[in-house]
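First the structure, in the form of structure tokens, and then the observations on it.
Excluded from the complex is one protein chain; the other protein chains are retained at their positions.
A and B are the chain letters, set down in written order, and residue numbers restart from 1 in every chain.
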Amino acid sequence: MKLGCCYFPEHWPEEMWADDARRMREMGLSLVRIGEFAWSRIEPEPGRFDWGWLDRAIETLADAGLTIMLCTPTATPPKWLVDSMPDMVAIDEQGRPRGFGSRRHYCFSHQGYREQSRRITRALAERYGEHRAITAWQTDNEYGCHDTVLSFSDAAAEAFRAWCAARYGTVEALNTAWGNVFWSMEYRSFAEIDPPHLTVTEANPSHWLDYRRFASDQVVSFNAAQVAILRDLSPGRDVTHNFMGFFTEFDHHDVGRDLDVATWDSYPLGFLEQFWFSEEEKTAYLRQGHPDIAAFHHDLYRGCSDGRWGIIEQQPGPVNWARFNPAPLDGMVALWTLEAMAHGAEFVSYFRWRQAPFAQEQMHAGLLRPDSADAPAADEARMVADVIGEIGPQEIAKAKVALVFSYDAAWVYGIQPQGQSFRYLELVYEWYSALRRRGLDVDIVSVDAALDGYSAVFVPTLPNISPAWIKDIEELTCPILIGPRSGSKTHNLTIPEGLAPGELRKLVPITVTRVESLRDGVVGEGDGWTISRWIEEVETDLSPELALKDGRGVVFARDNIRYCAAWPDRSLLDLLVERIAGEAGLDLMDLPEGIRIRRTASHIFAFNYAAHDIDVSALGLGEPVVGSAHMAPAATVIWTIL
Amino acid sequence: MKLGCCYFPEHWPEEMWADDARRMREMGLSLVRIGEFAWSRIEPEPGRFDWGWLDRAIETLADAGLTIMLCTPTATPPKWLVDSMPDMVAIDEQGRPRGFGSRRHYCFSHQGYREQSRRITRALAERYGEHRAITAWQTDNEYGCHDTVLSFSDAAAEAFRAWCAARYGTVEALNTAWGNVFWSMEYRSFAEIDPPHLTVTEANPSHWLDYRRFASDQVVSFNAAQVAILRDLSPGRDVTHNFMGFFTEFDHHDVGRDLDVATWDSYPLGFLEQFWFSEEEKTAYLRQGHPDIAAFHHDLYRGCSDGRWGIIEQQPGPVNWARFNPAPLDGMVALWTLEAMAHGAEFVSYFRWRQAPFAQEQMHAGLLRPDSADAPAADEARMVADVIGEIGPQEIAKAKVALVFSYDAAWVYGIQPQGQSFRYLELVYEWYSALRRRGLDVDIVSVDAALDGYSAVFVPTLPNISPAWIKDIEELTCPILIGPRSGSKTHNLTIPEGLAPGELRKLVPITVTRVESLRDGVVGEGDGWTISRWIEEVETDLSPELALKDGRGVVFARDNIRYCAAWPDRSLLDLLVERIAGEAGLDLMDLPEGIRIRRTASHIFAFNYAAHDIDVSALGLGEPVVGSAHMAPAATVIWTIL
Partner (left out) sequence: MKLGCCYFPEHWPEEMWADDARRMREMGLSLVRIGEFAWSRIEPEPGRFDWGWLDRAIETLADAGLTIMLCTPTATPPKWLVDSMPDMVAIDEQGRPRGFGSRRHYCFSHQGYREQSRRITRALAERYGEHRAITAWQTDNEYGCHDTVLSFSDAAAEAFRAWCAARYGTVEALNTAWGNVFWSMEYRSFAEIDPPHLTVTEANPSHWLDYRRFASDQVVSFNAAQVAILRDLSPGRDVTHNFMGFFTEFDHHDVGRDLDVATWDSYPLGFLEQFWFSEEEKTAYLRQGHPDIAAFHHDLYRGCSDGRWGIIEQQPGPVNWARFNPAPLDGMVALWTLEAMAHGAEFVSYFRWRQAPFAQEQMHAGLLRPDSADAPAADEARMVADVIGEIGPQEIAKAKVALVFSYDAAWVYGIQPQGQSFRYLELVYEWYSALRRRGLDVDIVSVDAALDGYSAVFVPTLPNISPAWIKDIEELTCPILIGPRSGSKTHNLTIPEGLAPGELRKLVPITVTRVESLRDGVVGEGDGWTISRWIEEVETDLSPELALKDGRGVVFARDNIRYCAAWPDRSLLDLLVERIAGEAGLDLMDLPEGIRIRRTASHIFAFNYAAHDIDVSALGLGEPVVGSAHMAPAATVIWTIL
């Protein structure tokens, strides 16, 4: 695994570049990402390119022996470009233009901006596409960041109408698919269709779902246009894009298909603070991040691009954008880096080389402080470089457990939660966490992924199930656990004929006749476990495998397939994981709270996410090759697989 | 009492209609409401009517022996109509148009849309006005739903200016009435007046109050225009409109005056979740609704239309629109239906016949599931039909207790709460609840209602009191309890000469010299009771009937009239109800928590809102004719009045 960093030569005097490059190498880094937001320096005026500084920066880095990932700068079109076509900006759901002054101020559907995006990509690729040091490209930056996937501009409306026409052929077909008869919402032509915002009350959920799919497709085609140019003009280089954490606004499997390598931007402390974790978790893991945050994304994004992935932005210290911004414990940066290696990362690149003293991210730490002294992360990077040297390159094998993830599902529940605590990402994360707490390695896969070869398959929920997917599942013999609301919707977000679980009824003969969403604090009591948030009434000849004390069935099984008709608590998840592991012949571990395990083909890694010492000798993994079984907070320990 | 349902033939294949109608009859239903949102099917293109399907639907239902309530479809103008005059939509308080894509996308003040509303009403009335099966009409649907009474469009501004001119004659009169001198807000002509939104800080409360009155009047006249056409072209049929729960945006007494029958849409579980109830109440009554929600509205709306009323939409299972959507306990649908009967409903119609598998309300239960099987409510409807058969039609008598309700009051306190916990609806509801907890039947009446004949009168608060009302009250000899802030405002929301309680001082010689609103948790301690939220300083020669421990008077009485100068807690309300009942010769009952009682002319009903069994034998009402005195959760029991 390579180490790297994100570097912005345009932020620093040219005199500093060579020494920066030298220090990168000294620190054990071999990859550098540049160019991300540099449009105003590359093309300071319409059509006038200033390549000089970038030529020199690339040479300097290359001369130091660094390989370079070059970015297209399309996340930050300069002011002159925006002024030349003011309608290129996105329009927010409230109808306001999202103007110049920060970044991502463009609408994915604007044809003029798409032309500009291709033009600047082509200009960069023509100049540097065959440069010896350029080994990879990043398209744009963090598609969708700051809520920029959805736009409600005229350009978007126009493109959406065309998308609908292409999808449905006739407006009658669309009216039927969406159920537009419901409130006299029928259209006479595609031209009558608007985006689903600023309606008096909620718009038709089918309308919203198609708008989300359309918006995702716009990201895909925007990206694909850059990729095509890069492949053409820069053959043999990897193309990537950097995904974000807990972010489902576009379909990353779809974008991933056009990439060679999926990368993501890993900020565990910020993610802990900003998402649904409890106050207790936010305090317990204040300076570590919750132990499954990074791993979850590693396994998710590894499934987005044929297994090749990396971290292009790794948090090296406090950040600037969360409500509160503590510093990582000593050792966490190394832990996060090594954990990525254990999950098969090709590289981990720190964001950023040196903390910038100006502008929006001046409070975001780097490997260097703004005064160029080493920040604490620098030594951790060096330490990791040593470990990499010691244990050598790591191969990873297919995991024994698969977990199915669907962006479409995230949209469905976002549009129609039916109970405000039904959060798709949280449900999936809880299931993933239940597996990881017992030491299992997991592949998070798309709905299209082949599932044969896995010892167990977990589907936290999948609202819209196709006959083809059922056929694939039918052929599996391993234990499969499928969660609530699965099969409850058609492809167009309507209720399937014969009710939920729709196509799934072929495998598990049950009918969900009624559902309840439950307010916080209301639970259904099982034997040592509870359900909350969501419970279904099931009609079936099966007798439930697990039921509430009041007799209501919760888990129903036929053959190798279980269906869980409620939102399970951690105890119920533990129970199900144990039963399934028993059936699948999977070894479970009893891990102390805060410890996580991950295996490569050759090594076993353990990570201590707790803020206190933990001795893991009892795991019986023998003598470590790196670290000690008596683990300090934020420690990593590595054993060879015997 | 008739049972019925809401049916949307346009949502289902024509082949299903006859069987649906047959099953309705089998289930004991005799009334069906149709046509509510069908404009796009009735008039698919401007001026081209497609009556065929509706003709056939009406015949099919009529042939099955059902009587029909037909609706005007004006809540959902089709897209082609909106596109033909885009300024017909309302403008929200933030200045944004409220566009097509859901429902209620029109401004009540738009003259063009008013013309369309009359045109489509006339077209329907001409075609079906004399049809044998059409026994009733519903105008539009749920006026004001989704916050649609207020609009800030140009059409509304124009209409408001005319309304002001009509009301005040001269702009000088308006300036004086509103106190516009205050911040140089004086107008030189009516043309200078704008709606009171988007001001730098709050607009003049008098301005707001008149805007609310104007907006309410616009609803009244919009409705009246449809009613006039229906009366003309469909003689002998009842005209109704369906009101909502906890909704005070227009004056329902005013709209009710133009109707034959008031109807309302009863969703007790959703209302519990969405309104001010405590966490404890929301949990205790999760699947029942708070025990006074339905009754409160029955008694309120019965007072809006000369006593004739019904439920046109009764919740039959989980709904889709609350934050959380649990299912009713078994028996609750029957309980709700029978409780409506006990309050004098002419009909209860379930919303809806069959759950729609598509569009916005696909998660809203019906009597049938989307797959046409019976939903749980179906059997409860059958059971209720049996009970109706057993005990026969119920007459109700005037209650012994009147509670005065004023929409104007709701607006006054909404505009000028003075303390953020002063909520008019909550105050009235608490007083109503205090009466119901002791087994009293209550009429909720308007300020104009004749009060003679009642044994006791409760006025939770009435800010603006006219001399005429005082004269009426003066003639009463029964005990009267009048709550805080009564008489504190003139008709224009200014402070009356001589201070609060204004005209009321003629009856109770007190002067409110100063008021306090109190933050949550701050109380004034009485002897076994407290006050909170609001307390007044009273200057008077009377000695208080009840005072705080610190000596501050809270209840002041002269002759038969008491004034309560604070927001009372439940204990103080109980104490006052007991004293007044003693004076009025009213029998109070000691009801277990969760039990409610209601009498018709011939029967006594008891309802168990608790989630556990309760034995009510101790009430000594003898042998029930329906049900058992050992009441299960959600049980109803009925005795004959001896």
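By our rule, a residue touches a chain if its C-beta (ideal position, glycine included) is under 8 Å from a C-beta of that chain, and two chains touch if they have at least 3 such contacts.
This is a predicted model, so every value here is computed, not measured.
S.K.: Touching the absent chain in the whole complex: find that residue among A:P195, A:G245 or A:G317.
M.R.: A:G317
S.K.: Would you indicate which residue among A:K2, A:R41 or A:H491 is in contact with the undisplayed chain?
M.R.: Looking across A:K2, A:R41 or A:H491, the contact with the absent chain belongs to A:R41.
S.K.: Which residue, B:A18, B:A173, B:L198 or B:I641, contacts the hidden chain when the whole complex is considered?
M.R.: The missing chain is touched by B:L198.
S.K.: Looking at the full complex, which residue from B:E45, B:D232, B:E395 or B:E537 touches the chain that isn't shown here?
M.R.: If we include the chain that is not displayed, B:E537 is the one touching it.
S.K.: Determine and list the chain A residues touching the chain excluded from the picture.
M.R.: 10-11, 37-41, 44-45, 73, 76-80, 83, 90, 94, 96-105, 145-146, 148, 273, 279, 282-283, 286, 317-318, 320, 323-327, 355-363, 365, 369-371, 373, 375-376
S.K.: Against the chain that's been left off, what residues of chain B make contact? List them.
M.R.: Residues of chain B in touch with the missing chain: 94-95, 178-188, 192, 194, 196, 198-207, 416, 418-421, 492, 494-499, 513-519, 521-522, 537.
Assume only the chains that are shown with their structure count from here on.
S.K.: For chain A versus chain B, what separation do you get between their C-alpha means, in angstrom?
M.R.: That gives a centre separation of 48 Å.
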